[in-house]
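For reference, the structure discussed in these notes is given below.
Of the protein chains in this complex, one is absent; all others appear in place.
Let's look at subunit A:
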């Protein structure tokens, strides 16, 4: 009975903390006010009180994780919405998505090998640039740990928003297409939200680049897993 109450309390804390901390980001949109960072920190602090027991935590909250499935399906609508953008700029988009994903995987694998990281960690790092639901799918295929990948994806999102702003100032980019692709391929959803602050067109390109590179990762994962065995 007590265990059930504890799991329910965790679910309430997760949902409550999320809706409590979301307005903070809307009022001050900075990388350190993102619910991506603040909610897990709040839950980690609560864990010191209630006990950091993952099985008890996930028992009721796994329903939330399950909703990533329908959220993936919902990506069909932005693709459909931006179909004209795809038709007009498919060569640049294709180059960005293919090139960016290749650099993402190669850099993760190369740098992780160089740093002497664990093989499971290295495999979990491979899809870390794409949006969480698709990254977790790809991670399972690649022999990684999907939960570790979720954590790496979040770190990438938080770091990517800060890095993206620096790079935007440093690189000589002329097109909205390039500015959007930078955020969409490099920092998935977190980056896409930031790209919409830069401009409408940047945001559209970012959301499209995010979905397409995510799909590319999922579709290529089985073949890549075969190669890396």
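Heads up, the rule we're going with is that a residue touches a chain if its C-beta (ideal position, glycine included) is under 8 Å from a C-beta of that chain, and two chains touch if they have at least 3 such contacts; residues count from 1.
Here is the rule we use: contacts and distances are computed from a predicted model.
> Look at the options "NitT/TauT family transport system permease protein", "Holin-like protein", "Kinase A inhibitor" or "Cell division protein FtsK" and return the one that UniProt uses as the protein name of the missing chain.
"Holin-like protein"
> Of the residues A:35, A:144 or A:203, which one touches the chain left out of the display?
From the options A:35, A:144 or A:203, the contact with the absent chain belongs to A:35.
> Kindly note down the residues of subunit A that lie in touch with the hidden chain.
14-15, 18, 35-36, 39-40, 43-44, 47, 52-54, 57-58, 61-62, 64-65, 67-81, 83, 89, 91-93, 95-96, 99-100, 103-104, 107-108, 111-112, 115-118, 121, 125, 128-129, 131-134, 136-137, 145-148, 150-156, 159-160, 163-164, 167, 171, 173-175, 177-179, 181-183, 185-187, 189, 209, 215, 218-219, 222
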